[in-house]
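Every protein chain except one is present and positioned as in the full complex.
For reference, chains read A, B and C in written order, and residue numbers begin at 1 within each chain.
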Amino acid sequence: MIRVQAENFDVGAEINALSHGNTAIGGICSFVGLVRDFQHTKEDETRVSAMTLEHYPGMTEKKLEEIEAIARDRWPLEDVLIIHRYGRMEPGENIVLVVTASAHRKAAFESAEFLMDFLKTKAPFWKLEEDDNGAGNWVDAREADEDAASKWNR
Amino acid sequence: MIRVQAENFDVGAEINALSHGNTAIGGICSFVGLVRDFQHTKEDETRVSAMTLEHYPGMTEKKLEEIEAIARDRWPLEDVLIIHRYGRMEPGENIVLVVTASAHRKAAFESAEFLMDFLKTKAPFWKLEEDDNGAGNWVDAREADEDAASKWNR
Amino acid sequence: MKILYFAWLRTTIGCTEEEITLPDNVTCVKEVLNHLRSKGGVYEQALGEDKVIRVALNQDYVQDDAPVSNNDEFAIFPPVTGG
Partner (left out) sequence: MKILYFAWLRTTIGCTEEEITLPDNVTCVKEVLNHLRSKGGVYEQALGEDKVIRVALNQDYVQDDAPVSNNDEFAIFPPVTGG
């Protein structure tokens, strides 16, 4: 299941709801991404005070559904949940959640990592960071994310 | 932090508590292992009706603390939680939980998988399965678990 | 054709969405980009050869040589940074 929403979500409640009552599940892996209050470099101590995630309504849902289908095709999964927020968020807030449930530990771990790697490189979201000087900066894509995603093609 | 306990735990509440208020955390990975109601083979449709986890009090805590220390040494982690139950559990019940929090997604995923692989091969727990015929069987160690753990030495 | 802009392409061009009619000689993605660039000003600035952009046609990623028509939804945006 996928959800694209502006509202926050309760990580614990989502995980608890997903596992409930299915005794074929042997393991549930989850990953939640949060807004970090990080300083850019040692020299530039500016911290992120908030960020806004822009997205492409319609294409976002389509891509998340495709990514879920690929994961289900590739691993024996009992259940999959992807939630991705858009809009303005402050440090400590949830951005994204993936949860995968499988009979097997390795399938749960691998598919959750796959989902995150693909979200990072395929889902049409763009981060605009506001620093504590009030400036807004569009975040550049990271080559490391492309590398992480490309390993699943091997 | 590690906990060895007979009581069940609330996965969602544990994850929510761990993340609370630390804005250096960019990602939290969790894995929960549950008792499966699985049939042993296609020919033998006997299902597991419950299992009892025996452990070695004292050594268990020592090994979990060692495993946590290795993970913290190897990855930049903001927080680590390991909970492992012992005693009798029925299908659908939680057995084990690991949660790792880091600034970085890859560190959170890798360290959680490492913790599970090491728990499987180093933590002194032994599973006694009861099948629906009332028979009790000590579960054999799986070679696949040893293989999974050994990859972290590469 | 409906053109959508996202992230810094949207803020540079100053427009979220616009409707254009394709000239007859514009038949693929690369030609749409050249056509927009030929409008000069902020278009030239946003779509310059030095810029790294992605195109989605009807909400799927496409390459430069994908064929286009006036009924398509054509989105231009930077590499994604969600997750």
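Just so we're on the same page, a contact is a pair of C-beta atoms (placed from the backbone, for glycine too) under 8 Å apart; a residue touches a chain by one contact, two chains touch by 3 or more.
Values in this document were obtained by computation on a predicted structure and should not be read as measured data.
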{"item": "Left-out chain, listing which of the shown chains it touches", "value": "B"}
{"item": "Full-complex contact with the absent chain, from B:R72, B:H104 or B:K122", "value": "B:K122"}
{"item": "Residue, one of B:A6, B:A69 or B:A141, that touches the chain absent here", "value": "B:A141"}
{"item": "Options B:V11, B:V48, B:L81 or B:I95, residue touching the unrepresented chain", "value": "B:I95"}
{"item": "Contacts of chain B with the absent chain, listed as residue ranges", "value": "33, 53-56, 58-59, 62-63, 84, 95-96, 116, 119-128, 138-142, 145"}
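Operating definition for what follows: only the chains that are shown with their structure count from here on.
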{"item": "Busiest interface, counted in C-beta pairs", "value": "A-B"}
{"item": "Between chain A and chain B, centroid-to-centroid distance (C-alpha), Å", "value": "23"}
{"item": "Separation of chain A from chain C, taking each centre as the mean of its C-alpha atoms, in whole Å", "value": "26"}
{"item": "Chain centre separation (chain B, chain C; CA means) in Å", "value": "49"}
{"item": "Shared interface positions of chain B, touching two or more other chains", "value": "105"}
{"item": "In chain C, residues with contacts to at least two other chains", "value": "83"}
